[in-house]
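Not every chain of the complex is shown here; the ones you see sit where they belong.
For reference, chains read A and B in written order, and residue numbers begin at 1 within each chain.
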Amino acid sequence: MRLVGVADTTFARFDMAAAAIDELKKTGTGFKVVRRTVPGIKDLPVACKILLEEGMCDIVIALGMPGAQEIDRMCAHEASAGLIQVQLQTNKHIIEVFVHESEAESDKELAWLAERRAREHAVNAYDLLFRPERLERMAGTGQRQGFDDAGRLR
Amino acid sequence: MRLVGVADTTFARFDMAAAAIDELKKTGTGFKVVRRTVPGIKDLPVACKILLEEGMCDIVIALGMPGAQEIDRMCAHEASAGLIQVQLQTNKHIIEVFVHESEAESDKELAWLAERRAREHAVNAYDLLFRPERLERMAGTGQRQGFDDAGRLR
């Protein structure tokens, strides 16, 4: 039995963790989910580290929804850099699922994007853990999570 | 008995630490507060690390008030990156409470914002330590500290 950590925030305006967990369960079996919710995205790195080290998770999905201001982009950068550090300290993957408010033109589109990206990245996390050969088959194919795939260059 | 560290600066123009400590005490019991004041926000990371490692704190609230210039934003970024590193070195949370001078239009509004954000984040620190399930119930609900909550996307 593998453990999949799911870390999310109270700052986000959509329950991306619920979508990710639902998609994980639709995709396969052989794992349990451990969830940890923190206030904002800058709290995610240590939350993920605790899930990986103390919670014994094999991989973590880290979900957040940065605001549309310049300060929010800097927060997202700091959080991302932290998430990479955690991976290098644990030799385990963290799938970062950030949806920037500025990516959508309406609340409705933002909710749609948040759900779809969370679900597609949940499959990525599943693949990294259980079927890495599936990712290798998709190498260089322009996959995107949320909006349409970009596809291969022709 | 748990220990809550409170790190703040002489640079800030409002005693956010006093507000945070007052709110912590209103919120619950079972903890003692250890305070450490440093000159500026770039001195906060090591102050927090000392509180967590030598002061045996279980969590730290780090309060600061960056100025409105571009150089101040860079200082805040450096301090934030340092605070994340400390969390990854200790596996403990630091709740960063930064109020940028540029967030308010008057001194009065800035003081109001500093107090309210300090108080709301003090509750977040309390929740992380004593009732993490409360944060999970608020996952994805658009919580903000200071100004009004953004709320769930509809």
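Assume a residue touches a chain if its C-beta (ideal position, glycine included) is under 8 Å from a C-beta of that chain, and two chains touch if they have at least 3 such contacts.
Keep in mind that this is a model prediction, so the values were computed, not measured.
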item	value
Whole-assembly copy number, given 2 chains displayed	5
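To be clear about the criterion, only the chains that are shown with their structure count from here on.
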item	value
Angle of rotation relating chain A to chain B [CA atoms, steps of 5 degrees]	70
Chain centre separation (chain A, chain B; CA means) in Å	25
Residues of chain A that touch chain B when the two form their complex	8-18, 35-39, 42-43, 45-47, 49-50, 53-54, 71, 74-75, 78-79, 81-82, 85-86, 89, 107-108, 110-111, 114
Partner chain A, residues of chain B touching it in the complex	73, 77, 80-81, 83-85, 87-88, 91-96, 100, 121, 124, 128, 132, 135-136, 138-145, 150-154
